[in-house]
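One structure, pasted below without further comment.
One protein chain is absent from this view; the other protein chains keep their places.
Let's look at chain A:
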Amino acid sequence: MQRRNLIRTMAAAIAAPMLLASSLQAFAADDTIKVGVLHSLSGTMAISETTLKDTVLMMIDEQNKKGGVLGKKLEPVVVDPASNWPLFAEKATELLEKDKVAVVFGCWTSVSRKSVLPVFEKDNGLLFYPVQYEGEESSKNVFYTGAAPNQQAIPAVDYLMKDVGVKRWVLEGTDYVYPRTTNKILEAYLKAKGVAADDIMINYTPFGFSDWQSEVAKIKTFGSAGKKTAVVSTINGDANVPFYKELGNQKISAEDIPVVAFSVGEEELAGLDTKPLVGHLAAWNYFESVKSPANDAFIKQWHEFTKNPKRTTNDPMEATYIGFNLWVKAVEKAGTTDTTKVIATLPGLETPNLTGGVAKVLPNHHITKPVYIGEIRDDGQFDVVWQTKKEVPGDAWSDFLPGSKDLESDWVTLKCGNYNTKTKKCSGQNF
């Protein structure tokens, strides 16, 4: 008897809050719009992704102060996929099917994005992806507000080749999909520009690699052949710290062998002693040090929101900011949060970016972005030394890879993410 009672009470105790929660949700759904936030708050990627979660929350806060969207308040639904790629898909399903969110801002690594893509296509969700990535993808349900390779890697290489006079190239990366694809594109690009195979060295190291002595010694030897040498680094995450430390220790200065990085920004430098790194380069579409009224206001808002006057801003944050503003615009223009209509409204929309330019959504679901090259200063910020004259349109399928040269993505007229201009066929294989 007692045991049965116990079970019953327990069941009641568990069921009551659940019922309450679901009724609350049903109630809340009427006068709020739900916004999903799918960023890892624990595990290895938490370092980077927590910042983006806070950015979305800040933007929602700001929008609600202005009266919300379509007269409704925005309600964030934050889930934690814990840097666990399959869990990303589960959490995405939860957001789309249980919480019925109108839009999701999320993902950082390419593998997490690939993991949620089928979910978003199946449930006709809407995802804004805010990080620079390797391209070769264009899904109907995803908007890519980070840089495609032609908005980051290729311009950086162009700068080194033309303005610095680099003749010899080291492509150094972490061993996973983003560096491998980017380096494949870069290798094809360099060879197309007449760089001999002898003058290109490609190296991969595991995630979290910490013993850089031989790799750096190899770079030093490769760079001492009398031709100007540069390192193009797609090293991701923690491994950058010991890499740059070893560069400093072996006295490789930026004047001799500059390193241009695609994954090192203000946030990463905050955990580093930057003195030995002065002069090394990074290519991004945004730097905190770029002076513009919009950026000053954004930085001020961020410091107030985080209550930390020293918190840095970075490129994926700007991409999140752009994505959020684009979504708000699209919803207001469409007059509904219905994803099919919002997705149809988005291409062609424009919103100011933080560096004084305009981000325009293209038919291939990428956006236009300016490209900046910055030199690391000893305070962990960047001095912009070069920038594109105007925004560069994002290219989903690289023009330098044999497989994707002929592919075109156009969701407006062609209604296809993977259209082969030679065979005039849409393969439907969008990723």
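What we mean here is this: a residue touches a chain if its C-beta (ideal position, glycine included) is under 8 Å from a C-beta of that chain, and two chains touch if they have at least 3 such contacts; residues count from 1.
We take it that contacts and distances are computed from a predicted model.
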Seminar exercise, completed: Per UniProt record, missing subunit out of "3-isopropylmalate dehydratase small subunit", "Urea ABC transporter permease subunit UrtB", "NADH-quinone oxidoreductase subunit C" or "Ligase-associated DNA damage response exonuclease" is "Urea ABC transporter permease subunit UrtB"
For this session: For the chain that's not shown, point to the residue among A:Leu70, A:Ala270, A:Ala344 or A:Val412 touching it.
Result: A:Ala270
For this session: Write down which of A:Trp108, A:Phe128 or A:Phe209 is the residue touching the left-out chain.
Result: A:Phe209
For this session: Identify the residue among A:Thr32, A:Asn64 or A:Ser289 that touches the chain left out of the display.
Result: A:Ser289
Exercise. Which of these touches the unseen chain: A:Phe262, A:Trp327, A:Trp386 or A:Tyr419?
Worked result: A:Trp386
Problem set entry | Touching residues on chain A - with respect to the absent chain | 44, 46-47, 50, 150, 154-155, 158-159, 162-165, 175, 203-206, 208-211, 213-215, 217-218, 224-226, 238, 241-242, 245-246, 248-251, 254-255, 258, 270-273, 276, 278-279, 289-292, 371, 375, 378, 383-390, 392-393, 395, 399
